[in-house]
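Here the complex is missing one protein chain, while the rest keep their positions.
Each chain carries a letter (A and B) given by its place in the written order, and its residues are counted from 1.
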Amino acid sequence: MVRKLGKIPGGKVRRLEMVFSSTQPALRVTGVTKRFPGVLALDRVSLDLYSGEIHSLLGENGSGKSTLAKVIAGIYVPDEGSIEVLGKPLKPVSPADAINHGIFYLPQSPNLIDKLTVTENVLLTLRSYGVMSKVKEVKGLVIREAQNIGSPIDPEAEVGKLSYTQKQVVELMKASLLGTRILLVDEVTTYLPRSVREKFYEYLNRLKSEGKAVLLITHKIPEAIEVADRITVMRSGKVVKTLERKEFDIDLIRKLMFENNGLSAYTAEGLSVEHITKDEKAVIRLEDVWATDESGNYALRGVRISVRPREILGIVGISGSGQRELSEVLIGLRSVERGRYYLDGVDVTNKGSKVVRAAGVGFVSEVPLYYSLSGDLSLTENMALVIRDGGLFLSLKSLSAKTREIMEKYGIVAASPKTQAKVLSGGNVMRFVIARELEFARKALIALNPTRSLDERSVLSFISTLKKRVRRDGLSVVYISESLDEVLQVSDVIAVINNGKIMGVYDRRTVEREVLEKLMVM
Amino acid sequence: MNEFLDWFVRTLASAYVVYTLVGVGNAIIERSGVLNLGIDGLFMLSASLAYTYAIQMSSLIQTGFLAVGISLLLTAATTALLYSLFMVLNTVLPISQGAIGLSFMFVGYGLAAIVGNIGRLIFSLQRVRIEYISITHVSAVFIYLTTILAVLLAYLLLYKYKLGVLIRAVGEDPRLVSQIGVNVTYVRLLSGLLGGAFIGLGGALFTLWRVGGWSQGQGLNHGWLAYAVSIAGWRFPPLVALVSIFFSAAYVLLPHLQSLGMPIEVSTAAPYITSIVLMVVVSTLHRKSRLLADPKSLGRSFYREEQV
Partner (left out) sequence: MVKISLVITKRYKRTIIESTPVILMGSLLTGLVMSYLIIWATVGLDPLSFFTTFYQTLVSYTGLLESLLFLTILGTAISIAFYGSYWNVGAEGQYVLGMLGAIYVVMFSPLSGFLSGNDLVSAAVLKLAAILLGGALGALWSLIPGLIKVFTKISEIPIMLLMNYIAYSLSDYLTAGPWKGRYTYGYIRTDMISESARLTVIPGLETLRYEVVIAAIVVLVSIYLILDHTLLGLKIKFLGTNPTALKSSGFDERKVTVSVATISGFIAGLAGAMRLLGYDYRLPYNIGDGKTGFYGYTAILVAWLSFRDIRFIVPSAIIVSALSSFGYRIQMSLKGLLPPGISAYAFSQIFIGTTLIVYTLTRITKEFSVKLVIRR
């Protein structure tokens, strides 16, 4: 499906010529600067993206690659600089502008409304259908497009009930129906299991051969090397270098990405497997736990896990397999319909977070400003919510001193303990919550995708601190993550969660990666 | 029998029409994720507007029937415009929906008093005769059927056309919807126009049909009663129309208990108590259907650009 290009003169012949020409970039970004309060997210970034290429944008978390994609997609308005599509200036102030120019942004978490059906979600994006068109009209289109992509989906299905992979297929359907010429893929593949990921790469290659341009945003070097024709490396809001295929070299790219961050010093330390004392009583034990999500569907179906002292249980699964609900059950935020939850042998089923917290269980999640902190309140107040001297009265002075102490200990950058949490950068917010919860946890720690907004360095430092606490204080950890690499790196025992069920529990030292991968997607 | 029919049409059917139309109008607005706390003020204003329009029109047009018909439409149009302003304000700025809602409520109360008195002023100067919609059985059947059709129309628009898909999507997650290129303001503007027209029509029928006149403070609180009907009907037009039957019956019948020795103050409070009880009872029922769930973004301010 070729979309009309608007006012380009010369008709069809010229149009094709432009699409396939490699002399004029499909997309040219020149000197784009974007400032966020206190952060220079993009610093005079320039980039050329040609039709018929897969171009990887590589950088660690916070390097500005996602911001750049959002600027191109019209989600952010740049402060300076210009964007050209096929030589024509584009000043997107809204996502609609970008979509009109054939740009489609595929985000990490699908841009779909859970309560609408697949057809309704597709209809939402199709601008050629006016407000008075019937939902029925596009149903056929959806069926055809699903076949085209090679993944049949019920057009009447409620999107909230689809798997992560199916949701991304719906997104691809939208991209295709909109006549996309420039596809921005933002870390989508991070969550996809290997087999699906390879299918996805195949699809990208098909787009490439059709003359589309793909910008693949990722922080994984091997992935970029595997698929990309060219790689542009970004670091702290700047483009460091664009490499041609023949220049690809993992060490060189690493150096470009991290400068001299002294990574090796971290990787070497403290990641060995701890001795598992099998005979001790389990600290956390779930027996046949069933729980529903917000729309009343079972998100957990008979989950059975147990974690002993000095043990890290890694729970891995693709996104939306029930991880969020599991972590909420463990911290006492979500009630269970069936089954029991024992903490240190005591039945705490549906007793709420108060009992769990009082037992000394810490909680770190991927979205700290949702689960853990109030952005509008100060760091001291956010600290005092969990760590205080007890009693009904608060001594702000001592709390503030305590906060400052913890901030220094964990290297959190903020003006003062009085600073509002929302003013901090994403990484600092995450580190603040990690610090608070590690200081608080006496018995156990529940972690839900804790490393999502951390750069590689912070990840390693977090993991090594966590290991230290486990070894020194006998902490039990439930480490829930979508990254198999990370779980393999952290855990003593690994469980796979799929569609709300625990598919198997393995000793990390003996399990094979392929076994886990298969269980994650079957 | 005829007497009963008269009474039935005069009180029950007219109450039903007003609460159903306003309740459905509120459903259309709140499905788009905007908390409609301005409803009582704007309902009261539309009740006053209808009166003043009718007087002005009656002095211009000799055919009474036509004058009243035009006033109905003018009131619906004016309320729709006011609601579109309400929706736009609530969408383009990162603003507290509660604050804007209450502001509109207060302004609505104030303007209602002024507008109604202007109508009176014109009336005292010109001494025109307004032909209120007489509650004949024919007009009642006609209005009643139109109401049912309006409910059906609202249902189809919300659930079978793209307009409804847009409105419900925006009510779920406006930021996400705007990121896929939908103009949230435009969608909410449309839902304000549509819902506002329903509410305006309800307010106009309240004055020109149910009451047949205007007095100071007319319509106060009836917006809230309709709001209760709307919530109790899960903001789903067919259910709103259903709940409205029970509510209107309770509203009309309870004051009759006065003859059985119930103090007047109790019967005055009865509709309010009924509303609260209705909302509470219905909310305790289970709702599994995705069509009945509350709009997720209801009451939350919408802010497009944000650092992720």
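Before moving on, here are some points about what is shown:
The rule we apply is simple: contacts are C-beta pairs under 8 Å (C-beta built on N, C-alpha and C of every residue); 3 or more make two chains touch, one makes a residue touch a chain.
All figures in this text were calculated on a predicted structure; none of them were measured in a lab.
In the complete complex, the residue from A:103, A:257, A:373 or A:480 that touches the missing chain is A:373.
Of the listed residues B:65, B:106 or B:246, the one in contact with the hidden chain in the full complex is B:106. Not every partner is drawn; the one left out touches subunit A at residues 36-38, 77, 91, 93-94, 331-333, 352-354, 356-358, 363, 369-377, 381-382, 384-386, 388, 391-394, 396, 423.
Not every partner is drawn; the one left out touches subunit B at residues 35, 37, 40-41, 89, 92-96, 98-100, 102-111, 113-118, 120-121, 216, 221, 224, 227-228, 231, 263, 265-266, 268-269, 272-273, 275-276, 279-280, 283-284, 294, 299, 303-307.
Going forward, only the chains that are shown with their structure count from here on.
Centroids of subunit A and subunit B (each the mean of its C-alpha atoms) stand 43 Å apart.
Contact residues of subunit A toward subunit B in the complex are 36-37, 39, 41, 66, 70, 73, 75-77, 94-96, 98-99, 105, 107, 111-116, 120, 123-125, 127, 129-136, 158, 160, 174, 295-296, 426.
Here subunit B touches subunit A in the complex through residues 160-163, 165-166, 168-169, 172-173, 176-183, 190, 288, 290, 293, 296, 305, 307-308, going by the rule given at the top.
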